[in-house]
Structure formats: structure tokens, C-alpha cells
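The structure's right below; bear with me while I get my questions together.
Of the protein chains in this complex, one is absent; all others appear in place.
Labels run A and B following the written order; every chain starts at residue 1.
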Amino acid sequence: MDNISLLTMAPVLNVQLLVDGLLIGAIFALVAYGLALVWGVTNVKNLAQGDFVMMGGYIAYAMTLAGIHPFLALPVAIVLMFAFGWLIYKTVIYRVVDKDLFTSLLATFGIAIVVQQLLNLIFGPEVKIAESGFGIGEYLDGGLTVSNIKVIAFFLALALALVVVLFMKKSRMGQAIRATSQNARAARIMGIDTDKVYAITFALNAAICGAAGVLISMIWVIQPYFGTSYSIRAFVIVTAAGLGNLPGVIMAGLGLGALEQFGSFILGAEFQQAIVVGLLLVILVIRQIQQSRHRQVVK
Amino acid sequence: MRLSQNSIALYVVVIALGFLASLLFPNELAQISGLVIVVVLIQTWILANKYMSVGQRAFVLYAVVIICGIAAPFAFPNYVTQIAILWLMILFALTWDMMGGQMGYNSLGNIIFFGVGMYASAIVQIGLYYDVAQYTSHAGAVKVQYDWFQYVFGMGLGLIAAAISAVVVAVVLGRVVFGLRGPYFAIGTLGAAIAAGELVGAWDYVGGGGGITMPTFPGSGDERSLFFYFALFGLALFTFAFLKWLYSRRYALAVNAIRDDEDKAEAMGIHTLRYKTVAWAMSAFLLGMSGAVFGNMSGFVEPLEVAFPTITFGIFMVLMALLGGKGTLWGPVLGAVVFHIIKELTWTYFLGWQWVALGMLIIINVAYFQQGILGWAQEKWPDFFGLTVDESDTREAAADASGEASK
Partner (left out) sequence: MNSIIEIKDVSKAFGGVIANQSISINVAEGGITGLIGPNGSGKTTLFNSIVGHHPIDSGSIKFEGAEISTFKVQQIARLGLLRTFQQTRIYSKMNCVQNMLISIPHRTSGILDMFKAHSPETNERALELLEFVGLFSKRNLIAGDLSFGQQKLLEFAMALMNEPKVLLLDEPTAGINPTLINGLIDRLKMANEQFGVTLFVIEHNMRVIMNLAEHIYCLAHGELLAEGKPDDIQNDQRVVDAYLGAH
């Protein structure tokens, strides 16, 4: 709690936390956008979301081990994770996509465990970072320090999101995806191969996660078990913003990033997970109160 | 021809003799006699299927299970702890199924009640004779020595406290999460379980992340393991018997109705919130007590690995119920047995890969084997489960038909 007084004594610290939070929040938003995409189209709530992110991160890490710059990992991770997502859909998800929601939730939970454990067996439990070799920028007379890679990653995340949004709006596949998410039955009648749409959506989401993971491996740290908190973050954001609400997802992502920075600064870094989980519970309770005014429940 | 009560009694005696034999030779011979028991049991079971009515079969089955349960620690003295944990697993699966299988409320956070019960009993058992805050601040440096009376009395009180506090937590938490349906309920309860572990870890009074050492058992090592074995066995047996009774009541249909269509149940005036709260509280009651026993059994209570192990015990309970067949009474029991064996084997032979195996098991179970063992068996042998349909048109015709059958 002493840290609160620190914040009032050194106002520039607030700026530091805010900037850090917003920069990382953009990546949270990207991951959450992927989750919302799969959720909206296939109705599968992917609990392995964060673990896909970690996979992307480890692809970047593995490439730096081979002496390749992590930027180059971005396209590699996108392609590999797209293939991986496709494979997972064709082996597991297609079996549960029309089953009750708990079944698909649990299936993705199983995937999450397998991915975590395999990463752990391959790379070990230590935290890793993909060194990008960029310097640190100083602003406000040195009161605010931001590593350049964070800024670059922020804009890369925005650019990626923009590409995905354009794909959804302009391409034929994107339109098929949107049609399916609105009414799968009608889409089928119109001759859309919904199974293919589901597979592509799932793969696309995995690719988005992979890209986000590459960014995170450069600006933060990765670890086999850190995926879970990214999954929870994505759920927090989507639950707060609602499905099909892109501006909401972005706002919630940036907000969550900032809140987390302030929270863990004040309470201590060991409470980061607790803060995210606490936030999830708070949002669920708020949503319930909103719904009960409509005599409805949160479904 | 049907097996008479006498023949049943005969089998019971044979089994009891096998059990006595195992007492006389507590070594490899004992294990061989254990095998003999198993063979006899299988023989009994085959005969039972051939010659007995459903009711008699059930009677034999229960007798066999109880006798096995009593004999097991003597027949397999090296595996007492593993078999004790098996009973705990059965209790886990059954209590999870009360909500997940029977009512369709798939909780990923039932482990909360286990942990709450464990901590409640720890506080009571230590607080009875010591100051808890002082005790925990020494982080296990002070060893407390209880005599038999102190120990048993303390644990009795601890069990009661565990049950009550778990129920209170269930009722309060229920208020918060019962407005959530489907995946939101699952994720909300998962979040609550993670949060509970973190909260207790930050609570210095109970030792925070450092945990609490439980009072030492006053007897010998063998006595200790038998004591906890029978505590868990008794608890699991009670749970099963209670649920068997409960599922013959109006309660069962009401919670099944909630599972099938909660909106319809509300529209028909069923007190859905009441049923949900009572179901959740009952499973919390049982889990709380099991937590108290397990805390004492492990001798050390700590928030993340022992009391609120969300991704081990917390997920095991779900998996076992699904594996055996959710929404049935025997399914979770079967699932627990099969799961426990698989788990012990993988933990022994695939060490390092056991978690991968567990994750694969979850995936295969939900993606390729959704009906579970019992559901699969019921599809395969419907006659055996009495799932036949009388197609009479009127009540008179039906009465005739059933009159004929009983002749």
C-alpha cells in the first residue's frame, strides 16, 4: 500500500504505468479479438487461447536460438499456428462444435494442458525472452522510459488487427465467416460450407494468437504456464465488451492492460493473477446485475 | 432358478474367509489371497447375473463392495494410501456429479469446498488448544503433541466446522454464481477457485503460502494409515448411500428438470434457486468433510497444492464423472476407479509425461467418448439395465401386462 503514496509523490510514475499498460493492452485486445471471433462463429469458448499465444512466443524464442531475428518469426508463427489451429479443429474441435458448451470448454481445456506440458518438456519451466536488440527511449526528461520494441509491438498489433478486420470485411471468406456467425443454418442453405468456415476461423484465431505471442516474447517474458492468465484476460475482455463489439474489445483490452499495471504496482507483482481473476469475477457479477434488471440471466 | 438367500450368505462367508486369510499372512501370501478374493468375486458376479433378480443382484453388489472395502487395507498393506485416495476420488466424482451431471451446472470450482473444509478443521483443531496465529507464525517449529482424546475430539469438532463452513461458503457463493449459465458458470467457478487459493495464500493468520502443520497422529504409522483409510472409506460409503436415497426423491426429478430446460422449470414454478442452493450446499457439506480428513491425512495444509488444487483434484473430479458417465449414480464411481488406476499407472510408468497423458485423456474423453463408460454400457446392453418399454395403450392393458409378467 505504501506504493500508493509513491504514485502521488511522483506523478510521472502514473504516466509510466499508464503507457506500459496501454502498450501491452493492445496485445491483450488482439488475443481477445481472436477469442471473440471463434466464440461468435463456432460458439466454442477456447480455454487454450493463452496457450496458443505461448506457442507463438516459443516459436520466436526458438528462432532466436538459431540466430534469427524474432521479427522474422512473425510470419513463421502465423503460418505454423494457422496450420496447427486447422489440425486441432480437424482432430478435436469438429467433434465438439455442435455439442453442449461445457463439452467444448473442457475439450479446449484439455488442449491447454497438453500444450502447456509439451512446452514445459521441450523448453523447461524457466521464463524466456526473445531478444530483439532494440534500445530504450527516454521521454519527459528521463522520467518516462519506454523500450522501443514495446512501441513497435504496439503498432504491429494494431496493424495485424487492421488486416484481420479488412479480411473479415472485404474477402469472400471473411463474408462467409460473418454470415455463418449470424445464422449458421441460413448460411448452410446459401451454400456456404460451414464446416470449412469453422475450421478457417479456428485456424485464423490460432494464427492471431501466434502473432500476439511473438510480440509478447519480445516485450515481456514467456513461460509454459503463463498461457492460462492470457486465456483469463481474453475472457475478461470479451465478457466486459460483449461479442461483435470491436471498439469495446479494444477499449477493454487497453483498460485491462492499464489496470493490471497499476494493480500489480500497488499490491505487488505476485498478485497479478489474482487481479485478473478478481476482475473476471467483478465483471461477471456486474453483468448479472445488469441482466437481472431485464429478468434474465447471463448466458 | 434363482439363487437363494442361503447361497448368497455362503458367498459372503467365502469372501469373509478370504479376508481373514489375508489377515493371517500380511505379506506376499496376503496379496495372493487378495487375488483369490477377486476371482471369487468375479465368479459370484457371473452367477449373480445368471440367477438373481435385479434387487438381489444389487444386494450382492453392495455386500461385495463393502467387504472389499474393509478387506482391502489388510490384503494390500503396501497400498493403503492409494486405496484411501481412491475412496476420496469416488467421493469427488459423486459430489461433482450432483451439480454437473444431475443438474447441468458444470462447476470447475468445487474444490473450493474441499479447501475451505480443510482450513476450517485446521483452525478448529489447532485453535482448540493453541493460539492459531502464534502457531502458524512459527511455521511448523512448534510440534503439538495430542493424546488420543484430544486428537479425536479435535478432529470431530474439526469435521463439524468443516461441513458448516463449506455449506456457508456454498450458500454465499451460490448467490453470486447462480445467475450465470453454461460456460459462464464454469468459468466463474473456476475463477472463484483460483481466487480462493490466492486469498488464503495471502492470509497470514493461517500461515499464508507457508501453510499449517496439522497435529501429529497419536498412534503408530500403521494405525495412522488405517485410521484415515477407514475415515475416507466411511465418508465415501455414506456419500453413495445418501445419494442413492436422494435420487429416489422428488429432488432428483427437479434437478434433472433444471438440467434439461431451466427456463421451462421456472415457467412451471419449480423453486430453481432453492434446488440449486441445496444441491450445491449438500455437495459442499460432503466435500468440506473430506477436505478435513484429507488435511489431517496429509499432515500439512497449504493453499495451492493441498487445499485448493484447482488443476489437479479440481479437474480430476470433472474428468472422473465424465469418464464414467455423468448424470448416473454408478457412472462417477466407475469413472473414479478407472481414472485412478490410469492415473497411478501413468504416474508410475510415464513420469514426466503424466500431465500430457492426462490432457489427452480429457480430450479423448470429451471428443470421442462422450457417453462415458456407463452410458456406453447402457447402449450396448439395455436389457441388463431394465431399460425396456411397455407399449400398452391404456392403463387397463398395462395393468394386465404387468400382472402377466409377475406370474
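Following the convention adopted for this analysis, a contact is a pair of C-beta atoms (placed from the backbone, for glycine too) under 8 Å apart; a residue touches a chain by one contact, two chains touch by 3 or more.
Please read all numbers here as calculations on a predicted model, not as lab measurements.
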> Which of B:Phe74, B:Tyr275 or B:Trp355 touches the chain that is not shown?
Replying inline: B:Tyr275
>> Given that one chain is not shown, which residue among B:Tyr251, B:Trp353 or B:Phe369 touches it?
In response: B:Tyr251
> So which of B:Asp204, B:Asp263 or B:Glu379 would be touching the chain we can't see?
Replying inline: B:Asp263
> For subunit B, which residues reach the chain that was dropped from this view?
Replying inline: 246, 248-251, 253-254, 256-257, 259-261, 263-272, 274-275, 278, 327, 389-395, 398
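Methods note: only the chains that are shown with their structure count from here on.
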>> Averaging over Cα atoms per chain, report the distance between subunit A and subunit B in Å.
In response: 37
> Considering the complex alone, what residue numbers of subunit B touch subunit A?
Replying inline: 100, 106, 176-177, 179-184, 186-188, 191-192, 194-195, 198-199, 202, 311, 315, 318, 322, 352-353, 355-356, 358-363, 365-368, 370
> Which positions of subunit A touch subunit B when the two form their complex?
Replying inline: 45, 92, 95-96, 99-103, 105-107, 109-114, 116-118, 121, 232, 235, 239, 271, 273-274, 277-278, 280-281, 284-285, 288, 291-292, 297-299
